[in-house]
Structures are given as structure tokens and as C-alpha cells.
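Here we show just some of the chains, and they stay where they sit in the whole.
To keep things simple, chains are lettered A, B and C as they appear, and every chain counts its residues starting from 1.
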Amino acid sequence: MPFDRDYVLTIRGLTKTFSGVKALDNVELTVRQGEVHALMGENGAGKSTLMKILIGLLTADSGEILLDGHELKNGDVNEAMKRGIAMIHQEIMAVPELTVAQNIFLGRETTGSLFGWLNDNHLNQQAKQLLDQMGISIRPDTRMKYLSVAEMQMVEIAKAISNDARVIIMDEPTSALSDKEVATLFGIIRDLKQKGVAIIYISHKMDEIFTIADTITVLRDGQYIGTRPAADLDIDRLIAMMVGRELGSLFPESSIRKGNEVLSVRRISRTGAFSDVSFSVHEGEVLGIAGLMGAGRTEVARAIFGLDRISSGEIRIKGQPVVIRSPQDAIQYGIGYVSEDRKGWGFVPRLSVKQNITLASLPNHTKGGLLQEKSETDVATKMIADLRIKTASPDQHVLYLSGGNQQKVVIGKVLLASPDVIILDEPTRGIDIGAKAEIYKLINQLKASGIAIIMISSELPEILGLSDRILVLTKGKQAAMLSKEEATQETIMAYAMQY
Amino acid sequence: NQSDSTQASQGDGGKKLVVGATMLSMQNEFIVNVNDEMAKQAEDAGVELITVDAERSALKQVEQVESFIAQKVDAIIMNPCEVEASSPAVAKALAAKIPIINVNSETSTKPSAFVGSDDVESARIAMKFIADKLGGKGNIVMMHGYMGQAAQIKREQGAREILKQYPGLKLIAHQTAEWDRAKAMDLMENWIQSYGSGVNAVFAHNDEMGMGAVKALTDAGLKNKVIVVSIDAIPDALQAVQKGTLDATVFQNAEQQGSKAIEAAVKLAKGQAVEKETLIPFQLVTKDNVAQFMKKPE
Amino acid sequence: MKNTIDPYLKPVRESYRTRVSRLGKAGIFVAFIVVCVALSLITPRFLTVPNLMIIVTQVSINALLAFGVTFVIITGGIDLSLGSMVAVTGVVAALFARSETYPVVVPILAGLLSGLLFGAFNGFVITRSKVPPFIVTLGTMTIGRGLALILSKGRPISNLSDSFNFIGGGQLLGVPMPIIILVVLFAVCSVILRKTVLGRYMYAVGGNEQAAKASGIQINNVKMAVYTMSGLLAALAGIVLTSRITTGQPNAGAGFELDAIAAAIIGGTSTSGGTGTMAGTLIGALLIGVISNGLDLLNVSSYYQQVVMGVIIIGAVVLDSVNQK
């Protein structure tokens, strides 16, 4: 490929091996000044790895990176940052104990050495300016640990753009954002484009890609598949490039008759989180819960599952009022919960797939007090097959699985405890389109088997595609309960933005 | 014989006299014995005795004496951790015009009075016994106390003095077992592996370690071939000497040290003169004379 | 989805994974073998049956403590009170073991009970308050030392019954009792860790406490269990030690906690919790024991012993981590 002065960034022949496994194999990527270049691929395709090499967090085995035609030193974050690369990381890279301002300017406090002096007032002012410009109302002197995931993600964005970089990598910047913040981000991206900044944009949300991207490069399984102008592609063709085949309809039709009531809550409240929420779910029914970020959906789920206490109200299981003090109680009453934060509350990274899957129902696999490895393996193998979890073996550490498969492991764990009702909180966050389709299929299967499902999601298509009824929360209050027929994107948003 | 002591120990103002005592280590049986005797004598004399444990730290000891000074006690008894490092305590007490008595061992700064004995001498006695037993010829191993502590240094010094006099005695190995019975047992076991029956005698810096060595040798069936001698004459050691498993120990008179120390403290507090140095001699304890050292059961 | 080539299905990955986990366990084992071979070459006295027997006997006490603290560290905790528990339980056992007053099971049970209570107290404070285990067990370390001194009045308790002294000093079919106890407890602890629900929960709690909680695991019960087991194992160590030296020593065990924790960490247990094996811990304890024995055999002067000991331990773990790369 000839050198082109339009190309601010050229990556050629890049290969990266993790202990014998090729995560990237002879990958190339060329990015023009002022373009939004989407990098697409399934979970585990190597997108983040490529970007981490670019910013210098990982060292490539071979290949070259040219920035403005000059080679970029391999594996040196400082050098990469100095030469104008910034990155929003997929995993939130925040120091919880430091403030927002301190996080934004971390590593760039002064121009001096380690013994330079700090001026936090100055940092706060600068941060405030920056956040105001972005239209974010977060106090710069708030400690990072008190922010919601969404707010942290916005701070990360602020951090990246404050660097005056000429190439900004955004690795799933919107995974925790709702439409409002996404719109803000896109506004920022357009501004940056105007200034000639190149953006490398990674996301699993297809609509975003076609809204913002100029060019799309696809990786599959560590291999470079191709680069196309976004205008030349549509969703189906892009998916075909990513997964190497056609994908059917995302939301298969399902017509299952709903059965008896499984769970109902009446006017439950938790001080400072939500109040007077009432709903019920029936066997074979999917109840969607929609709402904006911070509407309190997760809080409702946690309270029902016994992770938090409710301050008033009543929870009934199959018509019987129950008191739930801990997840153990909840599990006993037949409630399952898949957290929106799978790293935090979902799986144990250093336990194997098998061990994670059986974790919530372990006593079922004992004989004479001893664990029955075979029974565990049998059950796990079946679950791996049922949920199509892609893992080399049941003994693989979950740590090494891709996001989608980690999610399925958590779902498998919850299923094994044979719940009557499952609460799925953002079940497809950060998951590629193929895995999403599988999770949707799975939800329908569960539904068919008579399980009641509560699904919390920020993705309206998902809510609309799967739910039989939709509860909309706004600022911790119940704004509406919509039937499948009443619900459209517009009506949901109208209720969600009420007050 | 102390009928007038209660009255006698009122200070000038008629207030009860207060004596502060800082002890090397209250985890050491010998020191506990000294302190028990001090407590008993103090009670008989109607003196308030404040005992603190320096836990073998000279720094802590200096601090404790500082604290005594701040509390304005009438006299201080110090059972020094170190010769040099505990000296500032003496200097500070003297500067504050509070009499300070060293009990059991000395410091380089001379206190108001000294009651005790010279550790070097105890080791000389022990080693001399070994030399005599072996007829001036044989292989010896030595177990040190915690390295760098005054007692360890002095006991090593005494042992080496005697070894020099007997060129036929060879010190084939020496190692610390940190005053500890279990560690001494491990060490002896390892030495047995190294030297087998090539060892003729063991000198341990204290009885605890001596008892550990005895145990290891007994287990290995070597005890009757190897002489073990240690220092302190704790009850366990005396018993062992009586049974013949420990060949000898060196007796220091805890009771005398304790009572003489209190006596000196009370006198000095009241401004009376005392002996500058009260030396309480060591005595070698062997099977022959062990009976006279054994305490009657309480 | 047949066409999709999934990186996780690649055979290479499997082999990588197994290689890592194999090495993870093997790493320190290799270092251990290196040290042993070196010692055998330097001195012929090292590799003899009696000497190896002695090493294992000597290691047994530290290993028992290390097993207990391995449980604790796997859950993300720490136990600094081990040494003091050895002293307290040893003194308690000795008080009941004096010359044939009670049958030997009484001192054993008394010792174990005191260890159980001590450990349970640690667990109770740690689970009910938010005080970090480091501070709680540092506190009970001091408390325990005081208790041992109070109970024994600061003096060794001797003249223990022969049957009691058999525990640490006797032999069964030519094998010293401490070795037998070590082997049995190693088996028991391995089984608990690998084959019971409790063991699995330890890894879960240490690996991700929140996920464990969300899986319905009673975190506090698991923590109570590990600290109590640590207390019980310390009691066993205390009993073996007391019996071995035929004396209840109030100042026994000082500093043992560091050796035990070192054995666990050398053996691959991570201080951040969630990983660790009993086999690794055993190797860690053996490594420390072998070095200490070797240095005595070689008659390295005591000042240099300390230097060499430190260097070899760091060196062994460096070797281990290089191996794992």
C-alpha cells in the first residue's frame, strides 16, 4: 500500500500472540484525517487488542504502525499519547478514589517530573470547563467511585478528548450510555471531525455505526477481512462480513400463552432509589422494564433479589407474601437474577466455566458431603451445549471467555438454580450481534418452558422485540405499563422522559 | 525480720514509696522468678512496685525509664536488655536524681547500685565443666541465644575464653536457636544428621535450648554419648539434671537477686547508703548437688 | 453458527490453558526440585532417609499452620494470630496433659476446642465489624500471647504425660507421628478445598465476593468457617509442638505466622484471594524446611544463614514466576 498523506494512521502486518494463540494475524488498518472509522467484529475478534497495541498498552509481536508516516514506538503509552493518540477504553479505566478532575488529567497533571506540584483548583476549573462544554453536569471534585457507570463513561470520554489528540480511539464508548448521552457524544464526534481529528470507533450497536461511521473495517477471528466506505454497506452485508454468514431475524416470533402469576410486587419502595412500583409477571411472559439511565430499574431488580432491602411494599411469590433478606432467600423462592454488571456481580473470573455454572446450585452436586465432579461436568456440559457457550472445555477459566460467552455462563448459572422467574438486567450489554441473537433465542426458549422473565434494557428495539408488556420507570417512579400493542419507541420515550 | 518495714518504707512525706521496674522479658522464666521475688519483697516492705516488660528491646526499656522519670517514681530497678543500648536509661535516671538499680546484668553506664552477676562467668563455668568431662579433648557444638543480645554475646565470650585454654576442644558448629526450645530441637536434629555421633558435647546459652537439644539427642538414642550443658537452672532443667539427661546447668539465684534489688531500691529511695555492687555468684548444678536447688512443690 | 471460527474453540487455546495451569502448579515444584538437587550435590548427608524424615517432621508444624492460612488467604483474608494460637492452644493442652491426670484425649480436645474458639472469635469480629482481617488478627495475636502467658503464669508447663508426648515424639511403624498427622491433614484439607461445597465457596468468595453473594452464598458463614478451621489447625500445630518439646510454652510460636503465610504464598496462593492449592502450600513449607535444614547441614554461619535463606526464597519465587511467563 503506497503511503498516502491523507492517512494519519497506517497499521501494517500486525501480529499479536498471547502465549501461542494468535489474537491478531497480519492485520492492517488505515485511517484518514477527520474520518470516523468503525472497527467491527464479533466478541473476541481482536478489536480491543489491536487498539491496545496502538496506544502502547500491549506490545505487538511484529508489524508496523505509522503515525503521520513516522513509525510509532511499540509498547510505549507515553509516546503514543505524546504523539496524539488517545483512547476510551472498553473497560472503564478509572481510579475510584480519585476525583473526576483528577481522573481526567491523570498522567498530565503538570509538565514536570514526578516531583512536580499539583494544583487541584486549576484541575477542577479545567475539568469543569470541559464537562460544561460537553453538557455533562458532574461536579469535578466528586470522587469517581460515587458515579454511575454511565457517568464514569462520560468522564472517560472527557478525558480522551481533553488530550488534544489527533487520533481518538473509542472502544465501545456507549455501552453504558442511554440515547441522550449517545446523542451528546455524537455531537462531540462531529465537532472533532470538523477539526480533522480521526476517530476509531468500536461498537456492537449497528445503528450507531451507520449513523456515525464514514469507513468500516472488519476483523474476524484476528484476521483482517476488509475495509469499505460505510455507504457501500448495509446491516446485513456488514453482519455477513463480521460473522461470515447471514444472520436470520433477530427477534423470532413467539406466541406463547401466559400462565399463572409467578411474582408480583405491590407499591414497593426503597428510600432514595424508587417508590411505589407495582407489577406482576406470569409464567411464559416477558415483562420489559424500560427507562432512562438512573431511572431506578436496577435498584428495583436488586431489591427483589434481596441484594438491597425495600423500605416498604410487598413482594408475592405465587400469591404468597414473602420477605426476602438475601439472595439466598430469593433463590429459594425461585428468583434468578442476571446482573447488568457481569464482572462485578456475575461470575468469578478464576473459576472455570463449569464451576461458575454450578455455583448457585452446588449442594445439588454432592454425595456424602463431597462434590460429584461427574455430575457437575454433566450438568455443565449440557448447559454449555444448550446455551451454545463457546469454550474450549468446561474447565476453561471464565476470565478467558469473550463477553458474550461470559454473559451466557452467568445465565446458565441462574438457570441451573431452576428459577420460576428470571430478572435479566441489560442482558446484551457489550455483546456482539451474533451472541445477541442467541440470547434472544434463549429468552424465547425460557419463555416457552414456562419461566417468567423480567428484562431490563436500555435498547428499545430489544424491549419492543421481546416483551409482552412493558413497564416504564422514570426517576424511580412507575410512569406507565404498556401492552405490546401500545408500545412504540415514541410512546416509551414519551413516558420515560416524563416529569 | 521485717516487722518495721511497712513503716520504714514511707518516704519523707509519709507517702508510699513507688519503685518502677523494667524487666528484660516477662516471657523468660528466670526473669519472671526474679520479678516474683521482687513483688513479694516489695509487698512485705510496703512499697508499690510497677513492673513493665521491655520485651527484649533496649529502646522500649529506655522509654519505660523515661516514663518512670516523668511519673517521678522514687527508685527504678532495671533488668537491662543490653549493656550499651540500655545505658541511656541509667544516665537519664541519674540526671533526674532518681536512684537506679541494675539487677541481674550490667550496663556500661554505672547505676546507683548493681545486684547480680556477670553472664560471662556463667558460660565459663559451663564450658569448664564440659572441658573437664571430656578431658580437654572433643568436638563441641554451641547454641546461641538471639544473635546480638547482651546475654548471647557474653555467654559466647565466656565459652570462647575457656575453649582457648583447651586446644583439644574443637567447636565444630555453632548456630542460633533464638533461646527457643523447639528451634533448638530442630537444630540439634539437623546437627545429628551432619555429625552423627561426632559431637561430644553441646553447650546451649540457656536451659530452654539445652532441653531442646536433650530431647533431640534422646530421640536419636545419642544422649548417653553426648554431654549437654546449659545455663539458668529453670525447674525443667533441674529435673533433667536429676534424671541425668541434662548433664549440668548453671544456677543464678533469682530470689537473692530480686530481694537484694528491692532492698537496695528502698534504701536508696530513702537516701540511705548501699553497697555499690552486690555480686551473687553462679553455681554449677550437677547431679551431685541438684537436690539443694530443687524447689519444694508449692 | 457452524462457519464461525471461534477463537475459543481452537485446539491451541486448550493446550495454552492447560500449560498455564500445569506450570502454575509445577513452577514452585521445579524450584523446589532445583534446591533439593543442589543440596544433594553439595552434601551427601542431605539425601538420606533419616534426614528427609527429620525435615518433614520439622516442617509439619509450619505446614499445618500454612494449610489453615491457605484457606483464609483464598477467601481474601489473612490470619496473623497463628503463632499466638499455637501458644494458647499448646498451653491449654499442656494444662490438661500433666502426668496422667486425664486420658490423652482430654488435653487434645481441650487444645482443639481452645483453637476453635479463638478462630471463631477472629471470624466473628471480622464478619460482624468492618475491621480489616489484618487488624483483627494482629489484635488477637497480641491478645493471644497475653492469654498464653496468663494461663501459664509465664512459665513453661512440663512433666506432660507420656501418652500426650507420643503425639509429637512417637512413631507408628517407624514413621514419626508428626509426619502421619501432616499427611492426614494434608489429605483432609485438600479434600475440603477441592471436593466440598465449602472449598468451592472459598474460591468464590475470594475470587469475587459480590458474585458469590449474588449466587446465594452466605459470605459470612464461609469466612467464619475458614477462620475457625485456621484456629483448629493452629491448635493441632500447638498440640504437636507442645508434645514434641514435651512442654507447654507460653512464648512458643512467635513469628510462626509469617513463615506459614510465606509457605502459602510461595506455593502460589495469591494474597488478593481466589487462588491457591494445598499441594502448593505443602511445597512452599517443604521448601522453607529444606533450605533451613540444608543451611544447618552445611554449617553456614548464622549471620550468613539469614542472608542465604532470604536470597533463596526470593530466588525460588522468581524462578517460579519466570517459569510461568
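One rule holds for everything that comes next: contacts are C-beta pairs under 8 Å (C-beta built on N, C-alpha and C of every residue); 3 or more make two chains touch, one makes a residue touch a chain.
Computed from a predicted structure; not experimentally measured.
*Asks:* What is the chain count formula for the full complex in this file, using the labels shown?
*Replies:* Written as a formula over the shown labels, the complex is A x1, B x1, C x2.
FYI, only the chains that are shown with their structure count from here on.
*Asks:* Look at all chain centres (mean of CA atoms) and spot the one farthest from the centre of chain C.
*Replies:* A
*Asks:* Suppose each chain is reduced to the average of its Cα coordinates; what separation in Å results between chain B and chain C?
*Replies:* 35
*Asks:* Can you work out the whole-Å distance between the CA centroids of chain A and chain B?
*Replies:* Spacing between the chain centres: roughly 71 Å.
*Asks:* Quick one: chain A and chain C, Cα centre-to-centre, how many Å?
*Replies:* 42
*Asks:* Among the residues of chain C, pick out those that touch two or more other chains and give their numbers.
*Replies:* Where chain C is concerned, no single residue meets two or more other chains.
*Asks:* Please name which positions on chain C make contact with chain A in the complex.
*Replies:* For chain C paired with chain A, touching residues are 1, 3-17, 19-20, 191, 194-197, 199-201, 203-204, 207-208, 210-218, 274-275.
*Asks:* Touching residues of chain A toward chain C in the complex: what are they?
*Replies:* For chain A paired with chain C, touching residues are 18-21, 23, 42, 44, 220-222, 243-245, 305, 307, 326-328, 330-332, 337, 339, 344-351, 355, 359-360, 362-363, 366, 369-371, 388, 390-393, 395-397, 400-402, 405, 413, 417, 434, 438.
*Asks:* Can you check the complex and tell me which residues of chain B touch chain C?
*Replies:* Within the complex, chain B touches chain C at residues 26-27, 29, 32, 144, 147, 172-176, 180-182, 185-187, 189-191, 193-194, 208, 211-212, 215, 219, 234-236, 239.
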